[in-house]
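Below: one structure, written as structure tokens.
Here the complex is missing a single protein chain, while all its other protein chains stay put.
And now, subunit A:
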Amino acid sequence: MEALYATVTGFLAASGLYLALRGRTFPVVVGLTLLSYAVNLFLFSTGGLTTNGAAVIREGVTDYADPLPQALVLTAIVIGFAMTAFSVILAMRVRGDQGSDQVNDQRGEEPKEEKS
């Protein structure tokens, strides 16, 4: 299970990183989103991967799941969600203000685009 989990997380992170390094705003936003998914999965696994661990303390149970990573992931998801929403709006604003969705638009030679 560990190997599969690690591969998936690593693949997500690699894809996210690749997209985040692209030159247009949309892939960058998608890349950052993928990266945050990978991070959430990673955080989730930091307590150790167990199955059938009890979440609530009960008598006679010795196998507990670590509750903290779940709380951490929940916080990270909420924050990541807000940030993604913000960056999508921002990317649209950049597109509207500059008439181009290049991340590094050179000033003085902005392409004039027809509004469709």
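Going forward, a residue touches a chain if its C-beta (ideal position, glycine included) is under 8 Å from a C-beta of that chain, and two chains touch if they have at least 3 such contacts; residues count from 1.
Criterion: contacts and distances are computed from a predicted model.
Between the names "Monovalent cation/H+ antiporter subunit D", "Carbohydrate ABC transporter membrane protein 2 (CUT1 family)", "Protocatechuate 4,5-dioxygenase beta subunit" or "Copper(I)-binding protein", the one given in UniProt for the chain missing from this structure view is "Monovalent cation/H+ antiporter subunit D". Counting over the whole complex, subunit A has residues 20, 25, 28, 32, 35-36, 38-40, 42-43, 45-48, 68-69, 72, 75-76, 79-80, 82-83, 86-87, 90-91, 93-94, 97-98, 103, 105 touching the chain that is not drawn.
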